[in-house]
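Take a look at the following structure, please.
A single protein chain has been omitted from the complex, and every remaining protein chain is retained in its original position.
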Amino acid sequence: MGSTFGHVFRVTTFGESHGGAVGVVVDGCPPRLALNEADLQRDLDRRRPGQSSVTTPRAEADRAHIVSGTFEGQTLGSPIAIVVWNEDARPEAYASFKDRYRPSHADFTYEAKYGIRNWQGGGRASARETIGRVAAGAIAKKILAERFGTEILAYVKRVHGIEAAIDSARVKFSDVESNIVRCPDRKAAARMIALIERMRDDGDSVGGVIECVARGVPPGLGDPVFDKLEADLAKGVLSLPATKGFEIGSGFDGTRLRGSEHNDPFTVVRGRVRTKSNFSGGVQGGISNGEDVVVRVGFKPTATIRKKQETADVRGRRATIAASGRHDPCVLPRAVPMVEAMVALVLVDHHLRHEAQCGTPPRTPRARSRRASR
Amino acid sequence: MGSTFGHVFRVTTFGESHGGAVGVVVDGCPPRLALNEADLQRDLDRRRPGQSSVTTPRAEADRAHIVSGTFEGQTLGSPIAIVVWNEDARPEAYASFKDRYRPSHADFTYEAKYGIRNWQGGGRASARETIGRVAAGAIAKKILAERFGTEILAYVKRVHGIEAAIDSARVKFSDVESNIVRCPDRKAAARMIALIERMRDDGDSVGGVIECVARGVPPGLGDPVFDKLEADLAKGVLSLPATKGFEIGSGFDGTRLRGSEHNDPFTVVRGRVRTKSNFSGGVQGGISNGEDVVVRVGFKPTATIRKKQETADVRGRRATIAASGRHDPCVLPRAVPMVEAMVALVLVDHHLRHEAQCGTPPRTPRARSRRASR
Amino acid sequence: MGSTFGHVFRVTTFGESHGGAVGVVVDGCPPRLALNEADLQRDLDRRRPGQSSVTTPRAEADRAHIVSGTFEGQTLGSPIAIVVWNEDARPEAYASFKDRYRPSHADFTYEAKYGIRNWQGGGRASARETIGRVAAGAIAKKILAERFGTEILAYVKRVHGIEAAIDSARVKFSDVESNIVRCPDRKAAARMIALIERMRDDGDSVGGVIECVARGVPPGLGDPVFDKLEADLAKGVLSLPATKGFEIGSGFDGTRLRGSEHNDPFTVVRGRVRTKSNFSGGVQGGISNGEDVVVRVGFKPTATIRKKQETADVRGRRATIAASGRHDPCVLPRAVPMVEAMVALVLVDHHLRHEAQCGTPPRTPRARSRRASR
Partner (left out) sequence: MGSTFGHVFRVTTFGESHGGAVGVVVDGCPPRLALNEADLQRDLDRRRPGQSSVTTPRAEADRAHIVSGTFEGQTLGSPIAIVVWNEDARPEAYASFKDRYRPSHADFTYEAKYGIRNWQGGGRASARETIGRVAAGAIAKKILAERFGTEILAYVKRVHGIEAAIDSARVKFSDVESNIVRCPDRKAAARMIALIERMRDDGDSVGGVIECVARGVPPGLGDPVFDKLEADLAKGVLSLPATKGFEIGSGFDGTRLRGSEHNDPFTVVRGRVRTKSNFSGGVQGGISNGEDVVVRVGFKPTATIRKKQETADVRGRRATIAASGRHDPCVLPRAVPMVEAMVALVLVDHHLRHEAQCGTPPRTPRARSRRASR
């Protein structure tokens, strides 16, 4: 019962890696939004396997079919169902995993929880499940861009020990897409690509960090006390496969500063209350403050490696295992649109929630405060 | 509408820092659990202000009153409402904040979202709101301990640059409570206390990291794909005030390892499938694997400091501000029971969810797998 | 886990008949609504026991205490917690029910479900639980009246076989409150009062039907396909104690008409699309159409009677029982504000949901349709 995300803009994904199809139902989408399948395909293509030398070679076109919820190119306000057929499934490649648990995969835990698992591929735990999220996220990004003027942009910030220098306030989509690793710092990108290719050849893998910035977020998004904006962002991105950590703004580094260094002083810019620094990452008290929302997500090295590993079999005996299936030596390049999708889903949901409770789109509080302070 | 947490074990908190009362309603608690007010008070006392030289001197007894949901010392299965009256409110200490936003507080964002705020104290954004969570968490911890054999233990892992050496597998509650900073490494604790006291005297503040371990967690908790265990844990703890980051298991450090170094090999110990290492932090594919669940939470330095700071007023003019109210120079000692509460709430909710869908308490999958593999 | 109602305007009640207190937490209330305790008391007084010769003599002042969520007479947007203390509890009157199940009460089923019950009074199944609903409903009615121009009015339509003649389009609050049975047809009211008093003297009870009209409802409320307006209205009122049936518009009588008789023809009145009849009861396809919403609720005769009845005891032996506690010979007069409360809660929730998804307050579709039909 954990396959639905969002309170007002509600996304339900379905599908296993090697079942018939994967997809999503988006319920609560505003009506009269222009939407067609091409709007979804751009991000699905960025997520797609087989797109470059640093991704898995599994060949999937990942074509999105909208089977409900639109009419003459516009959303109806009814559920938008999107289906993507699995085409290049090769269950035989997984036969050796039927009886043996792949280390740091979900084989053992799915077996423990459900007493059954689809051992042909990763089943529901496969990154293939994220197709539905990315398709829904494309809708969410379109709403944010067209209705609220908000832009979501993620990029690879670090791979293993290779850290990129990126200005989150200025980085552009074209910079991110300028290379196959999706790191806008081209020098770092070249080194990252070289490292990932070496890992691929070694049968090993690496992880790293994706940063995501949301620009043009109005003040007022987030619902204390449990549905604070950073709490929902954390939940969203940490529900992606292979994630191990989340930070907003100054994150863990900020915990090494004093309050007098870390507080963001307020100032006034063109009549609007702004902060001079952004250690807060655009969120204060669980509510957006109008500055850029900046989050970072840590991804572990891909669990699937070709090297031989110790494991146990389903009869409770020690065994060894070595992957032969297709896999990504580093998940980060393909995870960039996944992170964007989750951030977009959270922001759209909170936009709509804000309008529900507060009756107006979020806006800067200056005008009102004047009255309030009389 | 963000004041409810949990899907089956549902917690709704209420109350402002300087309103009449704070509290919580716990709906979905199993019936026939022995419960009285003393069960709640231990953790409320650990959270209480004024408990030591490193906490705010605000004098609140924080006595919990159970006003519904129990009968003759047992839970009824109906909602348990718990009320704690605010006693030592001093709204006059906050008069200067009526018109000026405290930097890195929620004053500005609440004003932006709701167009109104209770400027007497932090209102709903005050850490005082966590009283309800801690009371509910005490119930959750009791259920985990008595029914499921699970122990939750949090402690201060780092303050500013002072890092403690702690073995999460062996640390004991009495070690945590042996000093006022709640760091079981006594040498580090002494240095932390000295630093916090210096900050207090300087009118400044520091942050740090709290680690929390859950021991005795069965395999099977967590609901892919959105309600993965780590996703819900992250949401839970990042909904606490002053948090900036979350990690599970190897966390961000793990992103610097290769897959061959990071994967947790399976082995078999006394007939039970176990992992030899625990980089996964007890969760794989969003579901607990029976190992210790280990998470870390980054807390920023307290926003309230006595030093003079730049800010803006509610009329949109630049101004300066300096806190005179009572506050914690470091929130971590009091945040320890808050983190435990959120982890406990997530685990209980997933225990009950597991029984709902799978019809049995979670258990190790060995027996079943034998059958399955025939 | 069934004590929360509503998706955006969320109401959580707590409290047993003979515990310390009953009350409610309202989360998601719009901010900056003028609200004080007197706003709640009017409806609580209409619900209060001991108000007349046709109600139970239990003496409860039922004073509402708002303990959070307001500041200087306005709502903050944070949870509004309301507490009412139980004062005239007389557990000793229930001692004989400790071991015997009262027929058609919830004693047996609570015991079956939870394995425990508060036998002192009806516990959670007591109509006393509805205090929280009525208080929350008073807030909802205030929002509907002040922000959306919607008026909710319920009244007794039938007691036992005595049916009143009432024009739902014109009936006024003062008519309803003109007599103790809350039936605006004064002749019928007099007969109803006489009948109820006879039942009271006989130690017996009667039921009947309450009708509720919502006037000034805009078109557009309701969320197909599961959260249709009539579906949520039915759930709301059938969650009240003692209810056995629900109808909207033509209800069961309408099932005896032909389509050509039952369809509501559209017409145009002052440029606005209206229906000439209202068999639909103001809802078509699960969405309000701008006409009056009219629903009826059937209440069974009160289960508590003084006459001797057959029953079983908790050891599974046959027994007899006769109530000696205080009770209502007919619940309808006090149930009128309860029905209004549930209808108001549903309408407010759907108003806010509509704004969430559709971004604007509901309005008549004329203007838009012109454009759409080009």
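As written, the chains take the letters A, B and C, and residue 1 is the first residue of each chain.
Heads up, the rule we're going with is that a residue touches a chain if its C-beta (ideal position, glycine included) is under 8 Å from a C-beta of that chain, and two chains touch if they have at least 3 such contacts.
Since the structure is predicted, the reported quantities are computational estimates derived from the model, not experimental observations.
S.K.: Touching the hidden chain in the complete assembly: which of B:L229, B:V314 or B:L352 does that?
M.R.: The missing chain is touched by B:L352.
S.K.: Of C:I116, C:V171, C:A188 or C:L347, which sits in contact with the chain we cannot see?
M.R.: Of all options in C:I116, C:V171, C:A188 or C:L347, contact with the hidden chain holds for C:I116.
S.K.: Which listed residue, A:R42, A:H65, A:K276 or A:R318, touches the chain dropped from view?
M.R.: A:H65
S.K.: Could you tell me which of B:V8, B:A61 or B:A190 touches the chain that is not displayed?
M.R.: Checking each option in B:V8, B:A61 or B:A190, the one touching the absent chain turns out to be B:V8.
S.K.: On chain C, where is the contact patch with the chain that was removed from view?
M.R.: Against the missing chain, chain C presents residues 1-5, 7, 13, 98-99, 101, 103-106, 108-116, 124-125, 129, 158, 160-161, 199, 204-209, 219-228, 230-232, 234-236, 238-239, 241, 243-252, 254-268, 271-273, 275-276, 279-281, 283-290, 298-305, 307, 309-318, 353-354, 356-358, 362-366, 368-370, 372-373.
S.K.: For chain A, which residues lie in contact with the unshown chain of the complex?
M.R.: Its contact residues with the unshown chain are 1-4, 8-10, 12-16, 19-23, 25, 27-28, 31-32, 65-71, 74-81, 83, 113-118, 120, 123-124.
S.K.: Since one chain isn't shown, list which residues of chain B touch it in the complete complex.
M.R.: 7-8, 28-31, 77-78, 147, 224, 352-353, 355-359, 361
Note that in this section only the chains that are shown with their structure count from here on.
S.K.: List the centre-to-centre spacing of chain A and chain B in whole Å, with centres computed as mean CA coordinates.
M.R.: 25
S.K.: Based only on mean CA positions, could you tell me how far chain A sits from chain C in angstrom?
M.R.: 44
S.K.: Indicate the whole-number Å distance between the mean C-alpha point of chain B and the mean C-alpha point of chain C.
M.R.: Here the centre of chain C sits 38 Å away from the centre of chain B.
S.K.: Which residues belonging to chain B are in contact with no fewer than two other chains?
M.R.: 1-4, 13, 113-116, 124
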